[in-house]
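What follows is one structure encoded as structure tokens, with my remarks underneath.
A single protein chain has been omitted from the complex, and every remaining protein chain is retained in its original position.
As written, the chains take the letters A and B, and residue 1 is the first residue of each chain.
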Amino acid sequence: MAAPVVEVQNVSKQYHRDKVEIRVLSNLSLSIPEGGFVALMGPSGSGKTTLLNLIAGIDRPDSGQVIVAGTAVHSLGESQLAKWRTRHIGFIFQFYNLLPVLTAYGNVELPLLLTKLSSKERREHVETALNLVGLGDRMKHYPRQLSGGQEQRVAIARAIVTDPTVIVADEPTGDLDKQSATEILDLLGRLNTEFGKTIVMVTHDPRAAERAKVVRHLDKGELN
Amino acid sequence: MRVFKLIYMNALRHKLRTSLTILGIAVAIMAFGLLRTVVAAWYLGVNQAAPDRLITRSKNGITFTLPVAQKQAIERIPGVADLTYSAWFGGFYKDPKDFFPQIAVEGVHGLSLYPEFIVDSAALDAFDKEPNAAIVGKTTMDRFGWKIGDAVRLTGQIYPGDWDFVVRGVYTGRSEATDLSQFLFNFKYIDQRMQVEMPARAGQVGWWVIKIDDPAKAAAISAAVDKEFENSSDATLTETEAAFQQSFVAMAGTIVFSLQVISFLVIGVILLVAANTMAMTARERISEYAVLKTLGFNGKHILGLIAGESLLIACLGGVLGMIFLIPVLHGVGVALKAWFPAFIIDPKTYPQAAATAVLVGILAAVFPSWRAIRVSIVNGLRRIG
Partner (left out) sequence: MSLFLTYGLRNLFVRKLTTTMTVLGMGLVVFVFAAVLMLAHGLEETLVDTGSPDNAIVVRAAASAETVSIMSRDQAGVARTQPEVALKADGTPVATNELIVMVNLDKRKNGDAGNVIIRGTTPDIFVLRSGIKLTAGRMFTPGTSEIIAGKRAAENFKGCALGEHISSAMRDWNVVGVFDAGGTGFDSELWGDVEQIQQVFKRPIYSSVTLRLKDAAQFDALKKRLEADPRMTVDVKRERQFYTEQSQATATFIRVIGLLVSIIFAVGAVIGAMITMYASVSNRTVEIGTLRAIGFSRTRILGVFLIESVWLSILGWVVGVIAASAMSLVTVSTTNWDTFAELAFSFALSPRILIGSLVFSVVMGLVGGFLPAVRASRARIVESLREAA
């Protein structure tokens, strides 16, 4: 097996909700090798999204270490972290989170604006990504002109356009009908097998979890 | 009572937005009050004019003077109780840009026709005895930092040359609105020098001030004075002091008019700010209004809720604005001292500002309410998701 690209070591995390302390993760460790495809499952409130957020560098652990792509994510400052995310993380959300005022093309181009690529290079990358998700002919469409499945494919194109090290997906099929969900899962599977992308996916859906190489269950902040 | 509580609680839901809107309305109401006060300040002279004083000036125009020899003819006219003259000196102290009025008066007798100027007897005594004594209003004293006993040199423009005065007194006003910017001195001082340097201009006064025994006869006495000099080269134009002041206000008519226009534009700004807030609020609550409708509330109830909140915000803004107005007027009054002798809130400003706030409150609610009422329950509820 290849070297681990994601190393979560002894991580704990708790939240305060109206003065009540909620322990979300306790002393949790997880290792994902390069090219891995991990599905995180578990009941609501089990801490799976929190774990995903820690790996993606949008949240910080109270203790423990998160090392992704050789970087100790938990020790980076805000602006370093933002740069790091651009380079290493591709995000896929349950509700797609496309910007309604931008076309499919504009949405996919968005992360590239944070790089030093020229507009011609950006165009090439965007077109490649949209063709890959099968929406090469929908570039000028606005999100509201697309179906849910198409929107999620645009979101996937946005996640891969920067060629990130890890793709994190939070319930990517949670808002989709069965057929669209299948299409999205096929796409994620291809990204993993054909392009060797490391994928971490949170899901409720056992059919989604089937596509992953490894399925981990979280319960009360612990992996089993 | 429940309804008021609901309106009140609704207003508190977006504390930041509500406070900003109240603040915005307050600033605009304050600007409205400020502009009305500036306009009123212009008319202050007109309102303060004594009804029993007439002003007679040259019919030819303001730069023309009148011969002092007209005195006897005017005094003979029935109804004339007292008579004096004045002249506009039109000089400056050090810098021509620092304007203040300097008026040559007919000694102590001249001052006696202006009971609204309060002068102490020591100053009057000096004014009578010393040819170059000056009595100066408090505003101008403070502006140039003069003290009693100071020697002041003015440069004349209408009466050319340097003129040396000694400040012998300060006058104060009988009311808050009295003009305290004047620099008063004895006409004899300039006239004696004119007799030597420019004999053609000696014995020429700027205007006559006539005290009449009955204000009701002002028109008849004015006509009688003007008839007296009708066919001379020094034809006169006599009018009440108020009309005389009014003609100076009319000179700046365009600017006064612009300020009035601007004071209405500011209402437009408030209206837009308030309407924007109400539109946002109503839009966010479309689903709640739909729920209320399912419970049996009708369009009028919803209009009441939106308009009530809008009125509450506008009125709070109005009250705050009027509170702001007082210190701001004081500051602006100090800044504009050179142009406006006195700066007082016109009592009419309060009801006007209150009416403006209420109007804004109602108007701002119209469009959002119309939208909220029009939306069908189904459409409204759909927005919950």
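Following the convention adopted for this analysis, contacts are C-beta pairs under 8 Å (C-beta built on N, C-alpha and C of every residue); 3 or more make two chains touch, one makes a residue touch a chain.
The model shown is predicted, which means the values in this text are computed figures rather than measured ones.
Student: Which chains here touch the chain that is missing from view?
Tutor: Taking every chain of the complex into account, the missing one touches A, B.
Student: Among the options B:A81, B:A122 or B:I255, which residue touches the chain absent from this view?
Tutor: The one listed residue touching the chain not shown is B:I255.
Student: Per the definition of touch given earlier, which of B:A40, B:I270, B:L311 or B:A353 contacts the omitted chain?
Tutor: The one listed residue touching the chain not shown is B:I270.
Student: Please identify, in ascending order, the residues of chain B that touch the omitted chain?
Tutor: 16-17, 20-21, 23-24, 27-28, 30-31, 34-35, 38, 59-64, 90, 96-97, 99, 155-158, 160, 200, 231-233, 235, 237, 247, 250-255, 258-259, 262, 265-266, 268-270, 272-273, 275-277, 279-280, 332, 335-336, 339
Student: Mind listing the chain A residues that contact the chain we can't see here?
Tutor: 53, 56, 58-59, 78-79, 82-87, 89, 91, 93-95, 97, 99-102, 106, 109-111, 113-114, 158
Operating definition for what follows: only the chains that are shown with their structure count from here on.
Student: Whole-Å distance, chain A centre to chain B centre, using C-alpha means?
Tutor: Inter-chain centre distance comes to 68 Å.
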